[in-house]
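Only a single protein chain was left out; the remaining protein chains are all shown in position.
Order of writing sets the chain letters: A, B and C. Residues in each chain are counted from 1.
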Amino acid sequence: MRKMSRRTSILGLSVLLGLVLSGCANNAELDTLKPKGPTSREINTLSNWVFIAGGVILLMVIIAVIYIGFRFHTGKPEDDDSYPPQIHGNSVLEIGWTILPAMIMTVIAVGTLITHISVNSTEANAMEIQVEGTTQSWEPTVVVVGQQWWWEYRYYLSSNITASDLKGISAKDLPPADIVTSGQMVVPAGQEIELIVTSRDVIHSHWIPALNGKRDAVPGRYSPWKIEADNPGVYFGQCTEFCGLSHARMRMQVVAVTDNDFQDWIDTQMQPAAVPAGAEELVAAYRSDGSATLPDDASAAARGVEAFISNCTSCHLINGVNDLSYTGANQVSGAAPDLTHLASRTTFAGALLNLYNADGSFNRDDLSAWLRNPAALKDNASTDPIPRGMPNLGLSENTMSDLVAYLSTLGPKPTLQQIQQTQVN
Amino acid sequence: MATATAPAVATGGHEEHRTATGMSNTKLAMWIFLGSECLLFGGLISSYLLYKTRGSGLPVPTDVFDIPFTSVSSFVLLMSSMTMVLALSALRRGDEALSRVWTLATAMLGGVFIGGQVYEFTTFLREGLGFTTNPASSAFFTLTGFHGVHVALGITMLMSTFVMSSKGKLHQEQSETLEIVGLYWHFVDVVWIVLFTVVYLVPA
Amino acid sequence: MAIVEKPLSIGTSEPVLADRPLGVLTRPKGGNGWRDWLSTVDHKKIGIMYGVAAMFFFVVGGSEALLIRSQLAVPNGQVLSADPYNQVYTMHGLTMVFLFVMPLAAAFANYLIPLQIGARDVAFPRLNALSFWIWISGAIFLNSTWLVGGGGADCGWFCYSPNSGVVFSPSHGVDFYAIGLLILGIASLVSAVNLITTVINMRAPGMSWFRVPVFTWMMLVTQFLLLFALPVITVALFFLMFDRLFGSQFFNPDTGADPLLWQHLFWIFGHPEVYIVVLPVFGIFSEIIPTFSRKPLFGYSFVVFSGIAIGFMGWGVWAHHMFVSGIGPVSVAAFSLSTMFIAVPTGVKILNWIATMWGGKIWFATPMLFSVGAVTMFTIGGVSGVTHSLAPVDTQQTDTYYIVAHFHYVMFGAGALGLLGACYFWWPKIFGHMLNERLGKVHFWLATIGMNLTFGPMHILGLQGMSRRIDTYSSGFGFALWNAVATIGAFTIATSLLVFFYNIWKSKKDAPNLPDPGPDPWDARSLEWMLPSPTPEHNFDEVPEINGLDEWWHRKYGYDDDGNVVRIATVEEAAQKGDATNVHLPSPSFWPLVVAIGMPLIGYGLIFNLWLAVPGGLATAGALFAWALEPADDPDAHHGGSHDDHEAPALTGADTNEES
Partner (left out) sequence: MTATESVAETEATPDVHEHPSDWAYVKIAAILAVITGLEVSTYYVSIGKVLIPSLLVMMALKFWIVITWFMHLRFDGKIFKQLFLGGLFLAGVVFVVTLSTFQFWAS
């Protein structure tokens, strides 16, 4: 019995110690106990109370077991006839310890209901934004679309879209959005953002632990959810509903910025992609079904445009290049990340890989490796009749380096601070 | 020994062993099983109800129902319950010949019902409602198909008792065997009572 | 049902002479080596076979667990790539739930229920054999997917649609999942009908409901849960199978299907399934703790009623697995509240076990250590369970390792450890010799420490944000330390299992040199301990008359005028001798085995080529008919060697009341 108590106390200590350590761990970007927004804070307050109540009850039970074990332990009965008083029960006690837990649970239930209602209610918080020169009153809303194995974020700035507007529409046929991005959701800090969560293939779950709990992305359903960050910053997430092969590699980030920075972000994202010098004719011809060739001295980025047109347009979209002919990706989900402003983001491949190195330079190595053989970095099922995930295109090294050169021109480079905050490893 | 003379096992059917409740084990087991079947059909029916309007633009079962036809086959199945109970009643009286007649009648009425279902399914198929057409059709065919399989099993059991009786192996004393087959048969009938109303008669 | 099985006939003066069975297989006579095991209808042998097979699959599932833990030991692990990892964790869950914990509980249920209620066997001995053979054929079918299905199912044990569809899971693994679970479901359903009938109808004279031992009570509740839960998963599995094999549209969102239908059907089954796993262990605790505290169970009727209450309430909480799936805030609130209040009857049980120990004279023999340890582990799992009944809190916890920690504390800490403790407790009854106590204690400490090392840190990992079912994690999230600890813990558990197997071997070897444990080595309380160890084939020489709860204890002990306990009979005086002859036992049969063999063949046929299903279907259907025509008792058979059923029974009260 002595052993048991020692073991139990060591266990209890180690659990406590672990909780403390987990609170101090560096880089614990997904920690659920460090809320960074009002909703997650409310949840955390509730869970702190129940952890304390549960911990106390648990401790009392364990202490009772140990105490009883010590006090009434007699060892192997030598004398078979020595029996303690045979007590069969006590109704008062029984009713007491039926009612007491029920009362404790009632208290917890009331707290839960209050938090539950609050977590599921939304506030009207329309903000003024400029969209292509006109002022809009926008209820911050992002349509979150999961697919194997990355997240798409769609912004409808010119209308206040709600879940009921989308009811009955397949997530594969969503109305065109003003801004479409992937892997990183950019939101104004200090604003409650309504999320409308759905999926184009299997069930995923969108989870930014620092800002709120999770919400499943179910195909055919548009589930409301919300997030809010207290301060500008980067908040990490991970798909938490098993969604097949690369479930573990389906990540995302929320980048919360000031209202001004958010307006700047909108302004740049609303622009079509800049066409590299030397490729203007090529793009114009492509958009009008004509034909043109690159000048012989075209830059690598310009050659990259050509490579994009011939290799990537069956799945990917770049606004200003193939947006006129784009009909959806040749993927089971019907979608591939919108690359219009790829370089304004800091991660790619489902927020799995860095697009920029920590020193701020463009991460050519990983992007090249990704183009060379995506499956080596992230398991996929690109060999099925219709791919799920980025297929291996068998590109030549030259084509790849051209493509990388072009992709690195897509969008303004983020700040060094943002690059460093969003680094993944 | 008092026990030696106690007819613990009677000669056949009414094996009234000492059971704690005085009920026959077999009959008890059948009722337990039927309780379980409620959940099976509950799941199938509610799945159909959930899906009955989900047609993805193609016809759904409610578009192609032929209520007069199904009413007739429902009536046939309902009457088979009567013949079933008459077969049991006859056997209990010891009238094995009459019991066989009613048993056969029950099986044949069941056969007519199955025939009707086959006809209905082929008609639906012709009208463009296949098993794989949409969630509504998949749920409909699965629900009615499961019921049909139950009817078919019931017919098999009825015919087995008919053969047993013909060979002189089913007497008054074994009437519980027929009673248990009957319980199953009536259950299949009450399931159809629910199906007919909920699936066919309640408008979409 | 075509199979109308006659109840056991015991001590008949005039056996029913039926025709010889069809000529394919003569009715086996029993008692000749392996054929005896294949054709046995003896609940005790069937129970032993369940136990052996369950331990085999424990090793299989445990190996899968070690693979998982090896992969996750360090960040960016290289042991398994994503695809095999997904298969291994799926099969680990399926194996542990359906092929280890449930059948091990079924082993004890089969062995003990008839003994605890004073019966000769279960109500339908051949159906009992059928359950076992269908279960084992389903188990083999499910695992054969590694060899012939292109790998295991890769959709998780919950197998959410549409990820389980052909497009997203193109290998045959999920087909094996659907059909395998259907086969296993038939086994459990047959067994549930059988055991419920047994408990209702086969209780010895005088054993009213409030004299039924708690283990039997809890098994009865468990069987009711199975009875009502299995049809629901059956519906879901048929839908899944039809979708995958015949192109139906149950779970295709593109044609308007709703993936949440699967979740509802799965969890309407899946949540009662949790109680199917733990209720038997509650029964075991309620047998072991009183025995080793030398006190009756505190609040018998409250323990029984709370078990029944858990059984009922278990039907009203399934959607707490779906708090984040978008079922709407009202549904979430309702299920959140219903879930919280299931903590009440669970708490009542824990407090009653503790109260049983209070004021007792506690002997921490290995079974008691396991039980007290398991109750403690269950309390930890129960408290963490309460934390995620709070829907808002659950949105942070669900699908993280916090949940993995919680249910392993319940399923492994309480379920598996409780059942292992039960092995130590009933081993002498089943095999006639004790397991080594010292090795047993080593086993207990290794298993308990290992289990806390493995699953304790998972609480932390979950709160740190580690998702479930991920095959790898980056070094940056801070998960490395506790994953390493958990992996060490997993190997500690594996070591403890090796100690257990060594103990089995050594105890068997040492048994001849040790004193015979006798019928009642633990000074226990329920009826099975009045029988010689191992239990004779015919169970009771004469069916005991039951005068109260803990009948066997009351045959040994009484009270003096001051209310003190005094021995009134020695074990030798009170126990039955096991030497009755002329006990009529149910005849063995091969047909259950043949019926069961057909089922996987039908499964392979559905998956690969329908022609394969023909022999399977013929075997099953033909065997069912042959079975129905086979007389319930073969008049020519001799049972159990010396027993001869043609003589007038020498028993008194074996089958009828003394008064008759």
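One rule holds for everything that comes next: contacts are C-beta pairs under 8 Å (C-beta built on N, C-alpha and C of every residue); 3 or more make two chains touch, one makes a residue touch a chain.
Just so it is clear, the structure is predicted and the values come from calculations on it, not from any experiment.
**Q** For the full complex, can you list every visible chain touched by the one that's not shown?
**A** Per the touch rule above, the missing chain touches B, C.
**Q** I'm checking contacts with the chain that's been left out. Which of C:Ser144, C:Ser331 or C:Thr495 qualifies?
**A** For the chain that is not drawn, the touching residue is C:Ser331.
**Q** Considering the whole complex, which of C:Gly150, C:Pro170, C:Pro205 or C:Pro534 touches the chain not shown?
**A** Touching the chain that is not displayed is residue C:Pro205.
**Q** If the missing chain were put back, which residues of subunit C would it touch?
**A** 200, 203, 205-206, 208-209, 227-228, 232, 258, 260, 264, 268, 315-316, 319, 327-328, 331, 655-657, 659-660
**Q** Footprint of the hidden chain on subunit B, which residues?
**A** Residues of subunit B in contact with the hidden chain: 6-8, 10, 14, 16-24, 27-28, 31-32, 34-39, 41-43, 45-46, 49-50, 53, 67-68, 71, 74-75, 78-79, 81-82, 84-86, 89-90, 92, 179, 182-183, 186-187, 189-190, 193-194, 196-198, 201-203.
To be clear about the criterion, only the chains that are shown with their structure count from here on.
**Q** Find the chain most remote from subunit A, comparing centres computed as mean CA coordinates.
**A** Of all the other chains, the one whose centre lies farthest from subunit A is B.
**Q** Measure off the straight-line distance from the CA centroid of subunit A to the CA centroid of subunit C, and report it in whole Å.
**A** 39
**Q** Can you check how far apart subunit A and subunit B are, centre to centre, with Cα atoms defining each centre and the answer in Å?
**A** Measuring from centre to centre gives 52 Å for this pair.
**Q** Which parts of subunit A, given as residue numbers and ranges, touch two or more other chains?
**A** none
**Q** Applying the document's contact rule, which stretches of subunit C touch subunit B when the two form their complex?
**A** Interface residues on subunit C, with respect to subunit B: 1-2, 4-16, 123-124, 189, 192-194, 196-197, 200-205, 207, 227-232, 234-236, 238-239, 242-243, 246-250, 252, 254-258, 261, 265, 268, 625, 628, 648-660.
**Q** Touching residues of subunit A toward subunit C in the complex: what are they?
**A** Spelled out, the residues of subunit A in touch with subunit C are 1, 3, 7-8, 11, 14-15, 18-19, 21-22, 25-33, 40, 42-43, 46-47, 50-51, 54-55, 57-58, 61-62, 64-65, 68-69, 72-77, 80-90, 93-94, 97-98, 101-102, 105, 108-109, 111-113, 115-117, 119-120, 148, 170, 172, 197, 201-203, 205, 207, 209, 212-216, 218-221, 223, 238-249, 332, 379, 384, 388, 424-425.
**Q** Would you tell me which residues of subunit B are touching subunit C in their complex?
**A** Going by the criterion above, the answer is residues 1-9, 11-12, 15, 17-21, 23-26, 28-30, 32-33, 35-40, 42-44, 47, 50-51, 54-56, 131-135, 137-139, 141-142, 153, 156-157, 160, 177, 180, 184.
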